[in-house]
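Every protein chain of the complex appears in place save one, which is left out.
When the chains are written out, they are named A, B and C in that same order, and each has its own residue count from 1.
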Amino acid sequence: MLRSNYLGVCNLKKLNRYILIWDKQIKNSKSKDKPVIRPNPESIENYPHFLTIPTRWMDNDVYQHINNVIYYSFFDTAVNHYLIDRGLLDIKNGAIIGLVAETHCNYFSPIEFPEIVRAGLRVSKIGNSSVTYEIGLFRKDAYKTSAQGHFVHVYVDRESRQATKIPLPLREALENILVNR
Amino acid sequence: MLRSNYLGVCNLKKLNRYILIWDKQIKNSKSKDKPVIRPNPESIENYPHFLTIPTRWMDNDVYQHINNVIYYSFFDTAVNHYLIDRGLLDIKNGAIIGLVAETHCNYFSPIEFPEIVRAGLRVSKIGNSSVTYEIGLFRKDAYKTSAQGHFVHVYVDRESRQATKIPLPLREALENILVNR
Amino acid sequence: MLRSNYLGVCNLKKLNRYILIWDKQIKNSKSKDKPVIRPNPESIENYPHFLTIPTRWMDNDVYQHINNVIYYSFFDTAVNHYLIDRGLLDIKNGAIIGLVAETHCNYFSPIEFPEIVRAGLRVSKIGNSSVTYEIGLFRKDAYKTSAQGHFVHVYVDRESRQATKIPLPLREALENILVNR
Partner (left out) sequence: MLRSNYLGVCNLKKLNRYILIWDKQIKNSKSKDKPVIRPNPESIENYPHFLTIPTRWMDNDVYQHINNVIYYSFFDTAVNHYLIDRGLLDIKNGAIIGLVAETHCNYFSPIEFPEIVRAGLRVSKIGNSSVTYEIGLFRKDAYKTSAQGHFVHVYVDRESRQATKIPLPLREALENILVNR
């Protein structure tokens, strides 16, 4: 019941009011309804790399905030932009490609069009053929994530789709944003 | 290195060939590259409820299979369709709404437009205000999931966005597809 | 001011009430505000081929009906499904591909998740290298379109991207749904 209170907070004023209510609820709580254990929102200094992603009108759903699905589009874009920008992913001709094996997201507070999102990116694990990225999404000027999650790429040969060792230049770029926490 | 082999298999013929290679790799494997622990693809009898969801042309991405983000649109649709179809969610006027607190997906094998997806749905946990759904996505005639994950809704008051007790009729509908595993 | 009345009608009851008001407005109208000339909603017998397309939760936008952008995804899907289903478009290996040169849509009345759309498809013009499709979108059991538009494909060589003559088998399939109106 705790974390769920973070949900749906639409502005900072509301948030502050919310935290008060929330603190009170903790003190009074005798609820047996243990929430799913959720991570805490992380801080901006935990991410070494950022991409700015403006929201779009149609990202908003009937509840007038960004639909949960769209957050993964931000993850996807942050990861692939990092690679393409460094010349490490050639969509059309590259011999190896990254396929997505697992994704995850925790949602703490809503984001709404026309807000601009900053997507923080780090690498938490580099295997032989797989990489785990962690992404935090921040509303403008926010210090804590509105949502955060992870994204696992497995590198495969484009034709055979067999798992492939991560090439050295890619590995080096990943190590640049590797954060051991 | 194991599970990653499942990725990118594009047809059944390829899949069979793949499993052979994969078995061989297991026997020969001395890899230190322990993969992220991944669940096994589940079987169709593990899901009590299904929704058929055709893919769309633009679901396919540059790798010519459904983009990882779109899977969550299938989750989202399966859950909300179940509720609306039973008169338990009134998008426009309902006093309480479900906000998404957490989502997760494991991808085992690709799905491609124009394939038709069957989304299996079950409930794994009902709290005071939160519900955890588990969704399995099956390609036509498939017995095992191509992808599977979970989706956590927290019920809140539409106006105050405070966590709210799940109403009885909703709870009953959730219990109908509750699977204790 | 006329046609705009069609917009935003959310159910049949409302629609009937609407048509009454609309008729009255026509009689009384001395408005100088000539509307953009809009086509009339077409009838279901004007389309020789149909594809059923269920809506998805995230298709709905903040106004709680399908976002205008999504309609083009229905157009796109109807056209490409027709071709792939007949073995006339090989996404991965085909030597020629259809690029989109022009699209257009008129919106008459809203569609809302979880409604199921029937997309009517016909061909109105076959050139040397280009095809013009016309698509009508019908709500369940509706006799008139909720929206309709067109979609122009130009066939090009996949590699050179130069305009290419439409191959005979494709031309024949297009002629099967060619409607001269």
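The rule is simple: contacts are C-beta pairs under 8 Å (C-beta built on N, C-alpha and C of every residue); 3 or more make two chains touch, one makes a residue touch a chain.
What you see is a predicted model, and the numbers here were worked out from it, not measured in a lab.
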Selected from C:40, C:68 or C:176 as touching the chain missing from the view: C:68
Residue in contact with the excluded chain [from C:86, C:104 or C:140]: C:104
Sites on subunit B contacted by the missing partner chain, in the whole complex: 57-58, 60-62, 64, 67, 69-70
Residues from subunit A at the interface with the omitted partner, ascending: 52-54, 56-58, 60, 64, 73-74, 76-77, 79-81, 84-85, 91-92, 113-114
Missing-chain contacts mapped onto subunit C: 1, 3-5, 7-10, 14, 21, 31-36, 38, 62-63, 67-70, 72-73, 76, 91, 97, 99-107, 110, 125, 127-130, 132, 152, 154, 156, 161-163
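Criterion: only the chains that are shown with their structure count from here on.
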Core chain by centroid distance, with centroids computed from Cα atoms only: B
Same vs different contact residues, subunit A with subunit B, by half of numbers used: same
Centre-to-centre distance between subunit C and subunit B (centres being mean Cα positions), rounded to whole Å: 31
Computed distance of Cα centres, subunit B from subunit A, in Å: 19
Subunit B, residues touching no fewer than two other chains: 73, 76, 91
